[in-house]
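Following this message is one structure expressed as structure tokens.
Only one protein chain is missing; all other protein chains are in place.
Which chain is which? They are A, B and C, in the order written, and residues in each are numbered from 1.
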Amino acid sequence: MHHQDIPVDLALDIYTRVLRIRRFEEEVGRLFRQGQLPGFVHLYIGEEAVAAGVCAALTDEDTIISTHRGHGHVIAKGGDIKRMMAELFGKATGYCKGKGGSMHIADFEIGMLGAIGIVGGGIPIAVGAGLSAWYSGSDRVSLCFFGDGAANEGSFHESLNLASTLTLPVIFVCENNQYGEFTPAKNAMNINDIADRAIGYGIPGLVADGVDAFEMYRVTRAAVERARRGGGPTLIEAKTHRRGSHAEGEEAFLAGQTYRDEAETAAAQANDPLRLLHSYVSENGLLPAEQLEALDSDITQFVAEAAEAARNSPDPEIESLFEDLWL
Amino acid sequence: MHHQDIPVDLALDIYTRVLRIRRFEEEVGRLFRQGQLPGFVHLYIGEEAVAAGVCAALTDEDTIISTHRGHGHVIAKGGDIKRMMAELFGKATGYCKGKGGSMHIADFEIGMLGAIGIVGGGIPIAVGAGLSAWYSGSDRVSLCFFGDGAANEGSFHESLNLASTLTLPVIFVCENNQYGEFTPAKNAMNINDIADRAIGYGIPGLVADGVDAFEMYRVTRAAVERARRGGGPTLIEAKTHRRGSHAEGEEAFLAGQTYRDEAETAAAQANDPLRLLHSYVSENGLLPAEQLEALDSDITQFVAEAAEAARNSPDPEIESLFEDLWL
Amino acid sequence: MPRKTYVAAIQEALAEEMRRDQRVFLIGEDVRIGVFPSTRGLHTEFGDKRVIDSPISELAVAGAGIGAAVTGLRPIVDLMFGTFLYLAFDQIANQAGAMRYMYGGQTNVPLVFMVQNGAGSSAGHHHSQAVHQFFMNMPQIKVVLPSTPYDGKGLLKSAIRDDNPVLFLHSLSLGGKRGEVPADEYVIPIGEADVKRAGNDVTICAAGPTVYTALDAADALEAEGVAAEVIDLRSLSPWDKETVLESVAKTGRFIAVDESFPTCSAASEWAATVAEEAFYQLRAPVQRVTNKDVPMPFSPVLEKAVLPSEADVIAAVHKTLA
Partner (left out) sequence: MPRKTYVAAIQEALAEEMRRDQRVFLIGEDVRIGVFPSTRGLHTEFGDKRVIDSPISELAVAGAGIGAAVTGLRPIVDLMFGTFLYLAFDQIANQAGAMRYMYGGQTNVPLVFMVQNGAGSSAGHHHSQAVHQFFMNMPQIKVVLPSTPYDGKGLLKSAIRDDNPVLFLHSLSLGGKRGEVPADEYVIPIGEADVKRAGNDVTICAAGPTVYTALDAADALEAEGVAAEVIDLRSLSPWDKETVLESVAKTGRFIAVDESFPTCSAASEWAATVAEEAFYQLRAPVQRVTNKDVPMPFSPVLEKAVLPSEADVIAAVHKTLA
């Protein structure tokens, strides 16, 4: 298998994004289990191809909005792993000086307008970022990530409709990882494809294989081009799988209760986006094996260093409580 | 033209409902122009066939929820014109003892669970009434009226989805009268048929001619039967026309500005639901001409008497302020 | 000075600010035609892009304002009636009211939410509630509620120029009030109260329509030889504690008049603050005059009985002087 339309650089770029996310999230999982991280942590493992493929189709000017499960989006958009890690520790050196935490990372420099802990809460904000581009005549595109669960929030409906009526350059990427917390998506809606909801807004709705980073790249690129041409919004549903817990440490929550379809989980394991990309990169000889390994160990080490640095960073000063309030 | 499936009694029943609504609303319009009514008043003229046809398909046990434009729904469900008129005057003898007013009429005795002044605010409540029937194993059906504008509220989306996932006996009747206030429905959404939004919830979505009371009756009856059978919710879009103002007295609001498509308004005038029904009833000889006239003048007189009685009713006692607060 | 109505002054502030700053735009339901006259005529001058009619989707429209604000624009989001903010409550409390702080100062939200606040049109509970108390509670939202055309124009201009989210509340019942509005450019800083009437015997604090209730009461009290000082707070968050405390230091008596449900109201805040900080100056208990503690009824006689009245204020003054 070879993707003619994906140049080597791009393939490697996407692979690197996926790898960075995976190694970051693995480290975060470890840190959480060791009790090093405060608050709630939601990992993106298994879903990396979505953020990586999608963000590879965006420029630095294009903006994204993210969710409680947002680490992958930050990394895919080019965010700083060290500052994110420090934020997860709640440290002064973090992206938000310790005021945001895992569910509230932002990097306005790279067009990452923020993760939002309220399910569906970011969707209207992304419409506003698109409105801004439209208003200013910029060819910037606004993109929004949200989950299958979020697609049942009123904000989803109002936002897609508003973006459609104003023909705004907004791309709605629904990460259908089959669950909202412990509720299977199919119990929370009576349809197979969330993409079908696009019909209700008169916009295109596409289903994409969220395990295939290249497909995510392609559908996003088409939507981006459409949006830049003034064609308005697109809804993309990425079928993906949340590999692990809803939130780290949920075993304690669950107290032995189960909610997962075992067969489905096994299938998802077999269909791992990182492994698929790794095979592609190595089988097509995009990078020699030793360089591939070096890349992985570099990233792994970088993430470990980020954790170490974060751990050793100072807590915010109490005085900083009253900073960042008003401009 | 003759509707084989509509028995004479039913046709006359529906005709009477339409006529009662029309005469009531005409009187209310007059009263408002004369400055006799406090608050805001939204008339249902031109849309009578929807409420009449729909409610004719319901039993007294079935419940409805209504909107700011709710007088027609109350009358169609069998409400008391005198108590409604008194409520519009804000009198102690009104449905809500003067506490509700035009936008908040309810008659729990006849399953009219209340008009709601918040656009879209009644839709979830109707889902709850349906949940109640489902929970209790009753074959009661819950029906909800709302406008084209309300279909853009988050509550619409969440409610239809919730009713669908629980397979509740709820019928959603969207009265698409082409406008939400001064905004044409087509500017507020990029689709032709709101009924298409049903696809997003995996429920049937039907377009019906809201000028044709018999058609409204038929589609509602089918939806009611489906719901009673445990088939779950249906979305019915009634294409209708708001004949007059959004709210009475809007000329002052508008200050010369216009927002209506003249041709469309003329076409709507020509396609009057009362006239159509009147022709049907007289052309098919369902009632002799003199009885038809007597019916009309009886209703007209009854409404005028209701207004007179309301006018002469006492204002609520100030002490009543602290009644009806807690049970 | 030209005399203008309250709504005309608000409309003028919108038009002038939109002329001054291309980043300012207006979005809301029927803002083109103008359900309230404050937005009327703006569409003719500024066109489709800057005066945007939205679907009836308060949550998304509020959120879109936020998204536009953090990406360089200065939106005015008109959500019509105060209670319609309830549908956008999450976007205001969780997002606009925290984004700057939550993201460690990386962004700011220069956004005005604009609604009519309170009762007076006999429209029933859903269209007659005062909502300022909810938004005063939020640490990163400013709230203003002008009572005169002059204050309305000056405060709205400040709100639009503010780099933080501001809730601009106006009052339908004051729409037709006339007052002097300078032809020349001016602004009124957010956070400064205005002593609408000076007096040494009792301090009455009010905002919006209750300013007139208080002034009417003060007129009546004058005949009895009681000189009431009426402070129009104008800004509710931040509010001008200093002016109020100075006045109480002089009068020793304090009455908060506030159109809202009583519990956890603005009146509670003002009364608590005065009790905390001017205790030793107080010669009688602070008092609150608010709505009666019931939902807003429709009937004009009941509605009137719910709202704080001149008689209520006079009774409170009599009590404080007794």
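By our rule, contacts are C-beta pairs under 8 Å (C-beta built on N, C-alpha and C of every residue); 3 or more make two chains touch, one makes a residue touch a chain.
The shown structure was predicted, so the numbers you read here are calculated from the model rather than taken from an experiment.
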Contacting the left-out chain in the complete assembly, out of C:Ala9, C:Val31, C:Met138 or C:Val248: C:Met138
Residue, one of A:Glu181, A:Asp196, A:Glu215 or A:Asp261, that touches the chain absent here: A:Glu181
Option from A:Gly111, A:Gly149, A:Pro169 or A:Pro233 whose C-beta touches the chain left out: A:Gly149
Residues in subunit C touching the chain absent from view: 59, 83, 86-87, 89-90, 93-94, 97-98, 101-102, 124-126, 129, 133-134, 136-140, 237, 260-261, 263-269, 271-277, 279-280, 282, 284-288, 293-295, 297
Interface with the unshown chain - residue positions in subunit B: 63, 65, 94-100, 104, 106-108, 113-114, 116-118, 121, 123-133, 135-136, 142, 154-155, 158-159, 161-162, 165-166, 323-327
Hidden partner chain, residues of subunit A it touches: 38-40, 87, 90-91, 96, 98-104, 116-121, 149-150, 152-154, 180-183, 187-189, 253-255, 257, 259, 315-316, 318, 320-322, 325
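Note that only the chains that are shown with their structure count from here on.
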Greatest separation from subunit C - chain, by CA centre: A
Separation of subunit B from subunit C, taking each centre as the mean of its C-alpha atoms, in whole Å: 36
Centre distance in Å when subunit A and subunit B are each reduced to the mean of their C-alpha atoms: 45
Chain centre separation in whole Å, for subunit C relative to subunit A (CA means): 40
Residue list for subunit B, restricted to those that touch at least two other chains: 152-154, 187-189
Contacts with two or more other chains, residues of subunit C listed in rising order: 54-55, 57-60
